[in-house]
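Everything below concerns the one structure shown next.
The complex appears here without one of its protein chains, the remainder shown in place.
In this document, chain identifiers A, B, C and D correspond to the written order of the chains, with residue numbering beginning at 1 in each.
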Amino acid sequence: MVVAPASSLVLEVENLAAVRGLRVLFEGLSLRVSGGEALELRGPNGSGKSTLLRILAGLTRQHAGTVTYSADEHDAPHHYLGHADAVKPTESAGEQARFWASYFGRPAITATDALARVGLSQRTEVPGRGLSAGQKRRLALSRLLIDPRPVWLLDEPTAALDIEGRKLVVDLVAEHRATGGMVIAAIHGDGFVNSNTLDLSKLKAPANLEGLA
Amino acid sequence: MVVAPASSLVLEVENLAAVRGLRVLFEGLSLRVSGGEALELRGPNGSGKSTLLRILAGLTRQHAGTVTYSADEHDAPHHYLGHADAVKPTESAGEQARFWASYFGRPAITATDALARVGLSQRTEVPGRGLSAGQKRRLALSRLLIDPRPVWLLDEPTAALDIEGRKLVVDLVAEHRATGGMVIAAIHGDGFVNSNTLDLSKLKAPANLEGLA
Amino acid sequence: MAVMSIFANPHRFMAVSKWFAWGFSGLGAALILFGVYQGLFIAPADYQQGDAARIMYIHVPSMWLSMFAYAFMVGASFVSIVWKHALADVAAKSAAPIGAAFTALGLITGSIWGQPMWGTWWEWGDARLVSVLILFFVFLAYMAIWQAMDTPQKAARAAAILCLVGAINLPVIHFSVDFLNTLHQKATFFAGGEEKATIGFKAPMYTVALGYLALFGGLTLLNMRAEIMLTRAEMLAQRKQAQAAG
Amino acid sequence: MSGSVSVFVRELKLAWSGGGGPVLPVGFFGVACIMTPFAVGPEIENLKTAGPGVMWIAMALASLLPMERLFQADLEDGTLDAYAGSGVAMEGIALAKTVAHWIATGIPLSLAAPILWILLQGAPEVAPMVILTSLIGSAAFFMFGAIGAALAAGVRRGGLLIALATLPLYVPTMIFGAATLYAAAIGEGWQTPLMLTGAAGLLGLAISPFAAAMALRTAID
Partner (left out) sequence: MSGSVSVFVRELKLAWSGGGGPVLPVGFFGVACIMTPFAVGPEIENLKTAGPGVMWIAMALASLLPMERLFQADLEDGTLDAYAGSGVAMEGIALAKTVAHWIATGIPLSLAAPILWILLQGAPEVAPMVILTSLIGSAAFFMFGAIGAALAAGVRRGGLLIALATLPLYVPTMIFGAATLYAAAIGEGWQTPLMLTGAAGLLGLAISPFAAAMALRTAID
């Protein structure tokens, strides 16, 4: 896998603030995550985990502050998996995996292998609409494997997955970190081994690095 | 709450079979659930939990077999909460709760009280698209409270909920059972107290594709 | 899941239909050949229209048959919705392209006939011509629905609903000549009372019509068989895949 | 019954709040009519010949535009599941939604019609007649359109399928509605074609809820 070596990969967030509607979700958020690390975003529903992830992915604009990745050989160093799975109802699972392989242009493993890894090898012919909730999630996870990118931004990656699927996510994250990758995941319930936690509910006041447990 | 007394409420499923695409998901499934009981549907992703729930809700047609509710004073004795939350992006949370109250026509509690119970009292003005994933789920849960119905069919009710939200679901289910209600829920991970379990993966055996081909 | 149940035991249908499918098709072809030969060479020329009228031996029966085909689909759709009999879905689906083809044939031969008779290929104000054209579009829409739906079960029901709604058109076609503004010939063959057409016209006409009917039955059965075999093949392929994978 | 009424009120609000509203259909209707003089040429004789007919086609096509989202969104976000399991008849829901969208879009279309009529050199004194015909005709278009919309719910590129399935059903309304306008324009008796337009609308009203409800139940499955 072509991943930036652990030393060079750093995410630097400075003084970040997010506003939705007229509400300040958080402000003055600064943090630093390096390759090989995992950060769990925690906090009650509506505390801003998804918003933070979307800002880190460059999808939503922050109210203030900066986000900098130092993984310059990539024009887009991250994968973002949101609440929505980006599964097309009429395309079969296999077609969708193959599409992403050709879209990213430099697949690390074949679509077939990626589907096998996420446990969908027996469902390649099923159209997206026919996949169960967990199968859709697994199909979304296969994108992480198809294109190697140093930063994974995951919004509740284990949602809808069965016990074995949750273990799969934990394993994938561990493997990714072992090769120097970085993972930031919003998560309820069981987390990853050996990871840091940012509790967004504790940030509520004009918070800063204190929030990092 | 106007709920059928425990004794009269029974769900009888006989010899049920489900087919999706050209695949037999399960067949020969018979079960009996009475008021006050809870049944957890378990099994790996794609084993047919959602399909079974939709059949029980009368939304999907079964391939064979019968489903009978003996709660005759209701024309529709059940609530069904699926993977989709039925939340409209442009309506505010409060408007949506009020809509369901007027739709069902015999609200047990006011929309305001229902929203308070599911922890959304401070979000009544937020439009559906502004709600976080967990908040949408909570809004869907409020429908259970607004119209009292003896049978609850819940598809992963705790998905996207935070720790406190999961406890809320467990509490709601316990209260519902205490008043003679019945709960059937597809679930991964922690379940309810004192409930029965149907493992759909164990039903798989006689997948008689023989007969079909 | 009505579509499935038939495939659970299609052996009887498959065994029986094979003979009928080819039998009807062959009978139809023979009758059509015989009837058309009669019409073109034996029957008298029309005293007004001359030999141009001989095209009616193709036009009239194909128009009858297009309406019959649609009526057949309406019946099948009704059976499919009310009794959920799977064979009905397959039958309606299989009949559609054949009905559409006969409608097109009737439209084309009608136009060709219209050119010498009415001095125009097509007349927009004519209720019968227009209602037949609508029938053709309903056939197309019906086939489009089968194409567009992602599961055969859904497609079957949606197509059946459209078919039933479109049935309004049938009486319009038939009675349009009586109540609406039209150039077209009034009913001659299915009119009660006085004899309007002589036996010399009638015999070849009925022969061709019977031939079309038999051909329609034969082709529909062939289509149904192909449909069923395709589904079976797909199922076998899926089972193979499942076995290979685990 | 209360359920259908609530759905009706909700849909009326939703139709005006976001996701389409009458703006696009009315805009399309206006642009299509306004370009007629450019297309047909500005001679008054030509306009009088083509105007009412073109206007009527534009109205029919504009009524198709809101149909695509009529049931699609409810199907995708799970609302239709919640409706279906509630004991409220699907027929009532389909009718409530159709009528609400007719009010939200069909009435604005009908109110825009006389303005476009005058723009297309129609006689001003016929304008009330134009509104009346448009109201009845657009109601028929919406009723038949709802059948197509329900059939195509859950289908990719549903809009085109709706159009294909629906337009044949529009034909009687097209014929009678345009005939009414032409008759009114030249001062002939418009009563008969208007009544026939009304009859087409009533037929739509009679079959639309049932056909649409049946199709929706299929789409949910």
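Assume a residue touches a chain if its C-beta (ideal position, glycine included) is under 8 Å from a C-beta of that chain, and two chains touch if they have at least 3 such contacts.
What you see is a predicted model, and the numbers here were worked out from it, not measured in a lab.
Participant: Given the contact definition stated above, which residue among D:S4, D:T36, D:S86 or D:S110 touches the chain not shown here?
Facilitator: Checking each option in D:S4, D:T36, D:S86 or D:S110, the one touching the absent chain turns out to be D:T36.
Participant: With the missing chain put back, one of A:S8, A:S34, A:T60 or A:T112 would touch it. Which one?
Facilitator: The single option touching the absent chain is A:T60.
Participant: Looking at the full complex, which residue from A:H79, A:R123, A:R138 or A:H176 touches the chain that isn't shown here?
Facilitator: A:H79
Participant: Check the options C:W122, C:F175 or C:Y206 and report the residue that touches the missing chain.
Facilitator: With C:W122, C:F175 or C:Y206 as choices, the missing chain is touched by C:W122.
Participant: What subunit D residues would touch the chain not displayed?
Facilitator: Considering the whole complex, subunit D reaches the absent chain at 18-21, 23-24, 27-28, 31-32, 34-36, 38-41, 46, 49-50, 52-54, 56-58, 60-61, 64-65, 68, 76, 155-161, 163-164, 167-168, 170-171, 174-175, 177-178, 182.
Participant: Which residue numbers on subunit A touch the omitted chain?
Facilitator: Against the missing chain, subunit A presents residues 54, 57-61, 74-76, 78-80, 82-91, 95, 99, 102-105, 143.
Participant: Which parts of subunit C face the unshown chain closely enough to count as touching?
Facilitator: 122-126, 130, 133, 137, 140-141, 143-144, 147-148, 150
Just so we're on the same page, only the chains that are shown with their structure count from here on.
Participant: Calculate how many whole Å lie between the centre of subunit A and the centre of subunit D, each centre taken as the average of the chain's C-alpha atoms.
Facilitator: 45
Participant: Can you give the whole-Å distance between the Cα centres of subunit A and subunit B?
Facilitator: 29
Participant: At least two partner chains per residue is the criterion; list those residues in subunit B.
Facilitator: Subunit B, residues with two or more chain partners: 21, 61, 83.
Participant: By residue number and range, which residues of subunit D touch two or more other chains?
Facilitator: 156, 221, in rising order.
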